[in-house]
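Here the complex is missing one protein chain, while the rest keep their positions.
Chains: A, B and C, in written order; residue numbering restarts at 1 for each.
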Amino acid sequence: MRLPESGAATAAPALEPLLIELQREGRGGRHVRGGEEAMAHIPRDVQRTAPLRLPELTEPQVVRHFTHLSELNYSVDTGMYPLGSCTMKYNPKVNDRAAALPGFAEIHPAQPDETIQGALELLYETERILAKVTGMDAVSLQPAAGAQAEFTAILMFKAYHASRGEGAQRRRVIVPDSAHGTNPASAAMGGYDVTTVKSDARGNIDLGALKAALGPDVVGLMLTNPNTLGLFEERVRAVCDAVHAVGGLVYGDGANMNALLGLARPGDLGLDCIHINVHKTFSTPHGAGGPGAGPLCVRSHLEPFLPKPRILRDADGTYFRDTAGTDRRDPVGLGSSIGRVHASSGNFGVLVRAYTYMRTLGEEGMVQTSEDAILAANYLLARLRGRYQVAYDRTPMHEFVLTAAPQKKKGASALDIAKALIDEGFHPSSVYFPLIVPEAMMIEPTETEPKETLDAFADALIRIADRVDTDAASLHDAPRSAPIRRLDEVSAARKPVLRWQRPT
Amino acid sequence: MRLPESGAATAAPALEPLLIELQREGRGGRHVRGGEEAMAHIPRDVQRTAPLRLPELTEPQVVRHFTHLSELNYSVDTGMYPLGSCTMKYNPKVNDRAAALPGFAEIHPAQPDETIQGALELLYETERILAKVTGMDAVSLQPAAGAQAEFTAILMFKAYHASRGEGAQRRRVIVPDSAHGTNPASAAMGGYDVTTVKSDARGNIDLGALKAALGPDVVGLMLTNPNTLGLFEERVRAVCDAVHAVGGLVYGDGANMNALLGLARPGDLGLDCIHINVHKTFSTPHGAGGPGAGPLCVRSHLEPFLPKPRILRDADGTYFRDTAGTDRRDPVGLGSSIGRVHASSGNFGVLVRAYTYMRTLGEEGMVQTSEDAILAANYLLARLRGRYQVAYDRTPMHEFVLTAAPQKKKGASALDIAKALIDEGFHPSSVYFPLIVPEAMMIEPTETEPKETLDAFADALIRIADRVDTDAASLHDAPRSAPIRRLDEVSAARKPVLRWQRPT
Amino acid sequence: MRRSNSNPYSPHTNEDRREMLAAIGVRSIDDLITAIPADARRPTLGLPAGMSEAEVQAHLESLAAKNRPASAGPFFLGGPVQRRYIPAAVPALAFRGEFLTAYTPYQPEVSQGTLQSVFEYQSLMSELLAMEIVNSSMYEGGSAVAEAAFMAVRVTGRKKVVIADSVYFQYRRVLRAYGRGPDLEIVEAAANDLASRVDGAACVIVQHPDAFGGIVDVRSLVDAAHVAGALLVQVTEPHACALLEPPGALGADIVAGEGQPLGIPMSYGGPHLGILACREALVRQMPGRIVGETRDVNGVRGFVNTLQTREQHIRREKATSNICTNEAIAAIVAAVYLALLGPEGLRSAARLGVARAHALAARLARIPGCAVANEGAYFDRFALRAPGGGFALGWRLLREAGIIAGDATLDHYPGRDDLIVQCTEMTTEAEMDAFVEAVTRIVASTREPVAAG
Partner (left out) sequence: MRRSNSNPYSPHTNEDRREMLAAIGVRSIDDLITAIPADARRPTLGLPAGMSEAEVQAHLESLAAKNRPASAGPFFLGGPVQRRYIPAAVPALAFRGEFLTAYTPYQPEVSQGTLQSVFEYQSLMSELLAMEIVNSSMYEGGSAVAEAAFMAVRVTGRKKVVIADSVYFQYRRVLRAYGRGPDLEIVEAAANDLASRVDGAACVIVQHPDAFGGIVDVRSLVDAAHVAGALLVQVTEPHACALLEPPGALGADIVAGEGQPLGIPMSYGGPHLGILACREALVRQMPGRIVGETRDVNGVRGFVNTLQTREQHIRREKATSNICTNEAIAAIVAAVYLALLGPEGLRSAARLGVARAHALAARLARIPGCAVANEGAYFDRFALRAPGGGFALGWRLLREAGIIAGDATLDHYPGRDDLIVQCTEMTTEAEMDAFVEAVTRIVASTREPVAAG
């Protein structure tokens, strides 16, 4: 419980002082001390002359400061997070404890293979499970997040086409208009042009428009299935066939895999590869924005281009990195591999959590996870359909998208509704995404919310809809129950203050 | 950040539902599973037939429930705790981490000595440090708290007097009227009568009254120094001499040792023994009420009566329990020892924390601790003296006692002022203790609060004093900013509801 | 020049200190401690110098490394202190700073987290024990048993306490020490002789399951006690209560025991959790804190410490006990543990201990010369009788196989030389294999001379 008692003077009324407002010169703890003799070994002319004005605080002050700050956060540990596309499911504590074991937390990526057999076995098994879940043949655990997996795949597509002498010819990546922003951004980082294809009335890719966009210059298609409307691509195979017909490849954005565990394998649907956001599907904590991990699962024709090092298993059951993580066997070239996208082997600590979770679930648990995720979304939609307009009204998978366009006409935007949800005790849903839905409200309850919580959330949204009908303006100053009111984002961007200002 | 969204129906308006209000039959996690075959080994007629109606919840629900509850608490980690007599100093995190090391947390009290040499060494060293700090000769770490140490000492006094053939003769324990409630309660548990001696005008024991109370039937005196007024007993040696003169013993209540570290040793002042509240003086967390540890430090004439097992060091540097914790060498009798007051060797996990803290401080750090504790109390008193009446106005040690009697006349009691402090962002001070001060407000800032926090606290109390002068009644409905308003303690005691009521 | 603080948690700069001394109106700290006799002032303690956190952490790690934790090899100790599985969420929740660093909830408006959690502990434990009243904790099992006896003494006005010798030896020792206070007459007897000793007793104290894991007929003892006007105090264990008829259903008046198995680390015996429960009629004699439900001025449900007129801070020498600081955080740990496991999880943990104990016992009994010494049925531990005696066997198991075997009864039962072997859900097949293999080998080598003679 937080009461503002620090006694520190703040530059402005504030929820909590800044560290520099709490510090005092001459204060400080004693976490590490010594080494005075070191300075004799550092040439005078390279020694620091710039002042090192880090705040000087005691541990008690630091503990209170960050404890206070933490209590200002909404989190999975404190409430439901209906964020569409984010799969904010519960993050099991045992996963965190496993990752913190000294045998995992205190090992260095450059250690010899024989000193990290347990880590290599865990990574190897993680790859195998992911391959089975996605129906792919090979996996790289290097990408630190979904977006990096997308970029990695784009680089692999480039290498693939180049290996077939079509490198120069293929310049365009096709992206549906419902795609997440990282898709076109990743394609652009790959040096490619982006062609956007519109969606049809049922929320699928417009197959006609796709075919029209296809040609010999196409690198491939970036497909999210279920897509960001929460809808399963009804002609997914036809879509993949069309792309393959022109020699293109199909990238799977796996952000929505939480709908498909044990229900469908992207590999069976014609995709050439797919990434997994383990920080969504496999329950690793979002960490207030990160870290995540974005394993990239590919079919065999793309395997030669995967990042190095790969993790392999010897006949005798020992595990090793095909380049010992150091490319010793091949110090300069990397064969057909695109190389490395991560200085180490990826976000190991996140993968330990995901592996723990996957072993906890097992096959049946995976199936139930997606079944319950779909069940929860469809139940919520059933409860809300009467009071909100559904963007594309067909059976969704694990999430669905409403449009607040009708409410907007009455004077309350999706943003107003989002802020009103805070006063109802809930984190807002995703809003204004996907871009193709005006006043979009994207809702993903996940499988870990009890029915009574789903009902409370539905009741809240319905109360808000009623308020919009009777007094839409009353939403404009929501939230009122949060620690702080709406913030001035415009001047934040116009006159950016990006670090604390010292009283000089 | 807590928003009440669980969706659970509560029997009454509530800050947080009860576990039974959150549960649903058929729910539950999978932390431990199996063993079905066991029931075949348990005779039918002794198997449980009574329903086992524990709530059925998922881990996510449990996590949110207790996270919400935790955020309703005030704590050292969230703010200053000016509780007199409680020494609510900062609890260093490294102490907790040390106690959680598997080498400490996963050892069993019945393990053979050779498998716990590190633990025995830590306990042995802890005893030695405490002996040096208190100026005593021997220590028992068995008592789980100060009160148990008091009772242990009373039992030892009994054994001591019996060993001198005076067991039957000595029936009375003398306790100053300023003493903490545990002192007379401990004496009574020892089967003794309690004689209360009043304090004099300077807040010392009234020496005349003491002498009048002394006699051949006296077991001893229980002395708190500095006493609960925060005042050092000015004639401590004369007091001890008087008790010794009639063959009595002087027990030291060491709750206030935070004032004496490196500044004075009770053993040098004439006391025969003293307990330490390590959960006060040596920074171990109070744990919302416990655990603590109450090491008992004694002079050599009391050593033979200390609880068993003792921890000893062999010539070869190995450590052992003189009875291997099992009295193997002496299975029935215990010599002159009073036996055990704890099934194991005391609150080891608490002692690990205290040892870590004492080694962190070292000799200089101990001295500075008490110096700063005394400095903080005297500074606060200097800031408040003008606006509040001081009970016994002489230089206090680490804490001081105000009386709100003047404010009471104006219509605001010490309790009202305490509750008003909550609205100012502070935990209240101790109130109505010691009993000899009307409307007592007992304030102990400890050494870990920054000056600016001490100033903010003084400012708050002064603002409250001003409010009392202008509008005392306005304090009656304080607190208003806490999670909940004043509670009806009378009906809680009249119609006790001591466990949840199941909807049957 | 800045002098860094020798207490690293002290926030004061030298300037702060100067300002504060000036405000007080003294020149130095010494002016504030003149009440201390001059010749006793500022003694040299002879302590080592302070350390940085990095240094002290390394030092503590080196001490911890000199201990052999249960996880380091086969482990069969148990009894009042048990190696149990602790779900990851237990420490993650119960040891949050807001719980761990809070004081006793004397100010309920800023302590609802503690108060509701402890209220839930009382409620959960009351369900498990089938007892009406549970207090908010005692120090540990031993003092809980002693305080239970004191309760009975106050209720009956009698000073005789009859206790079964199958109650944990440590508990009987604590009872004896506590008994020295009010000069209690303490009678130890075999469980089946208790009935004959009950005349004039304040209470009969029996443990079920007992120190050897044995199943005890509590009901008939309840009757015998009540006929004699004595109370029945049952010592028990929380996991056992999930599978065995609970004390309340057996007719116990008071229940005492150790709550450590409910998610609390063994930590060489403490801090643990003293469980104390009783029938509604005895609540005013209950020692320790009790949390009750109430409402605030707006009718909002809240919780407070209640029935405080039993306690030392109000009643002083007339209080029901001197206990003040208790084991509140351990009660919160137990509440989180029980909430996580639920009925099925708790039963499973209990069942796994029982199943493994019986599986292991069966394998050991097949070793020539070895036998289970329990007369009747047993729960999740048993007494192993082996050639050469349990004490010697335990000694060799450690030296020769690195196995921490059970507790040697010789230590507490002169003339009886068995090993008490405890199993829980943490006992693995590999541990049991190692144990059986080692006992087989050692017993064989012990028997040779016999065969020779």
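Just so we're on the same page, a residue touches a chain if its C-beta (ideal position, glycine included) is under 8 Å from a C-beta of that chain, and two chains touch if they have at least 3 such contacts.
Predicted, not measured: the structure shown is a model, and the values here were computed from it.
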Contact with the hidden chain (one of A:Pro291, A:Pro304 or A:Pro406): A:Pro291
Among A:Arg33, A:His244, A:Arg313 or A:Lys410, residue touching the chain not depicted: A:Arg33
Residues belonging to subunit B that touch the chain removed from view: 1, 24-34, 58-61, 63, 67, 92-94, 96-97
Touch residues of subunit C, complete complex, unshown partner: 4, 52-54, 57-58, 61, 71, 85, 87-88, 92, 96-97, 344, 348, 425-426, 428
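Basically, only the chains that are shown with their structure count from here on.
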Centroid spacing, where centroids are CA-atom means, of subunit A and subunit C in whole angstrom: 45
For subunit B paired with subunit C, centre-to-centre distance based on mean C-alpha positions, whole Å: 19
Subunit A and subunit B, separation of their C-alpha mean positions in angstrom: 47
Junction residues of subunit C - those touching two or more other chains: 5, 8-11, 16, 50, 53, 87, 89, 92, 97-98, 110, 113
Contacts with 2+ other chains: residues of subunit A: 1, 24, 27, 30, 58-61, 63, 67, 92-93
